Each structure stands twice: as structure tokens, then as C-alpha cells.
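So that we are looking at the same thing, I have put the structure below in C-alpha cells.
Removed: one protein chain of the complex. Kept in place: all other protein chains.
Here is subunit A:
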Amino acid sequence: MSTIDPILWNDWHPVAETCTLLSGPPVETVLLGVPLVIAADADGAFHARRTDDVPLHQDERYGLVWVCLGTPERPVLAIPEADEPDRPAVTVGSIRVQTAGPRVIENFLDLGHLGYVHARYLGDDPHTQVLPYKVDALPEGGIIATGCKMFQPQASPAATEGFMVDYVYKVERPLATCLYKANPVHRDRFDVIFLFAQPVSEEESIAHPLLLCLPDGTTAADLRTFQQLIFMQDKPILENQVPKRLPLADGAELPIAADKSSVAYRRWLSKIGMTYGVIPAQARAA
């Protein structure tokens, strides 16, 4: 029995992209401190194993290999949009970040950084104001932020002009988040972008973005390039956040109104009793 946070130990985490495995050597990675090797066999089937050969659970969904080290209490996160025939699932690759998984998820939810960190793409100075938005609890656990709006000069590779982009953000599992944003061509439908944070250790993560975008003339390669460009703008910001583990105590950091979703995320992690990659509220008082 592991002493690691059962919330993460018994959940599913992506550990490799299937396209990487099909075209290259086995992938060596680490999940919750446990070294893993993932390989494709001659028939194109994927095999994940612990290097100490302790059994694990594995699944394959959305172009990703998923592993549960403990006892899975539920399946891999269901993504209804992945079943829509005009949305190919495009993985962006494994991107290392030297910070805790919850920091990666929180950054993804943050509207305030778009105009600065992603200037000229997902926002721009002086259009940096975060308009009020709404945050609610999801019935199955997690949070949803609605009514988010941001002026974006280059919202995606297909955008030919800046426009006010509508966003919805969801966090359905502690290290899985997604956003729905208006597609620049089909403005009445949404592109869906997921971000999964693979917890390598308490202070190291591997981000696995997953794109479920509508056909707008953009190739998978264009989408990957754009998403990597955006994520690599975030990486140095994330790696300079101190402490690396996310503090959950109210008042440990000073939020402003724009941080409503961050506050709700931290409170939800606190409520479910998350301990890995965070500084729990009671630890601060101790």
C-alpha cells in the first residue's frame, strides 16, 4: 500500500503519446515517483510497466497511454467531444515543467496572464483587463468558470484577425483541466483544449496538452506548433513560481478578483483532501 496521496495514486494519468511510441524507442518516464517504461510492440499495441515489475493498470485513450498505479475507482476521464467525428484528437507531446502539477493546472485557468505572457497571441497590452466571470462547483466534483471573455489578436493558428473570445474552463479531476473557446471560423461552436499534468514528483510535472479542434484549415502540425509556442511561454513563468507546491490555505497568496477560478480550484483541492504537490491549509498553521 502506497503512502502517496490516494486521490492521485488511484486515479489515471497520461504517461506517453502513442504517436511518439509508434515512431520511436520506448519512453522512460516517472509517475508519482515510480519509474515506468512504455513501449509499442510489433502489432502497434502499447505496454506500460513499472521498472520494478509491480503490476499496474493501463488504458489507451485520445492518443495517450494512461496508467493507474493503485486501484482505479473510475475510468479515464470521459471526453464526449472526442466522439464527434469532425474533431480529430491531436496530442501536442510531453512537455516537462519543474513545478507541481496543481501549479500547471492553475496557470491554465488564469485569464490575467494572457495579455502579458502570451502578448500578441492570446491577449495584448493594453487589452489586459479581466472582465467579471462566474465560477461554480460541478455536480460530480470540480469547478467550472463561465462567461470568460478576452480580446485575442491570434486566438489560434486559423485566426486572421483579433476578436473577443468567449471561454469556458472546467476542472473535472485534480490534474485534468480543459477550456472551450470560440473557433475563429465556426464562431458558434467551440474548440476544446485539454491539459493533463502528469505528476512526476511533488515538484516536477509533465504536461500533456490534447486538442479537439474543429476543422478550420489548420493542420495537426500547425496546431501542435502553436500550442507548443504558447506552452513554452508559460514554462519559465511556472518554473519561477515559489513555492513549487501550490499553497491551499486562504491568504497564503494574495488573490485579486481575476483569480476567482484559482481560488475555487484551491478550495476544491482543500475540500477533497489533496496532499500531493500542494501545501495543505493545516500544514501552514502547524
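Here is the rule we use: a contact is a pair of C-beta atoms (placed from the backbone, for glycine too) under 8 Å apart; a residue touches a chain by one contact, two chains touch by 3 or more; residues count from 1.
Heads up, the rule we're going with is that contacts and distances are computed from a predicted model.
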item	value
Omitted chain (choose from "ATP synthase gamma chain", "ABC transporter ATP-binding protein", "Cytochrome C oxidase assembly protein" or "Glutathione S-transferase domain-containing protein") - UniProt protein name	"Glutathione S-transferase domain-containing protein"
Residue of A:E81, A:E203, A:E239 or A:E253 in touch with the missing chain, whole complex considered	A:E239
Selected residue (touches chain absent from view) among A:N10, A:T146 or A:Q228	A:Q228
Candidate in contact with the missing chain, chosen from A:I79, A:I95 or A:L246	A:I95
Selected from A:D83, A:D125, A:E161 or A:D188 as touching the chain missing from the view	A:D125
Hidden partner interface residues of subunit A, rising order	17, 19-20, 23-25, 27-29, 91-96, 98, 116, 119, 125, 206, 220-222, 224-225, 228-233, 235-236, 239-240
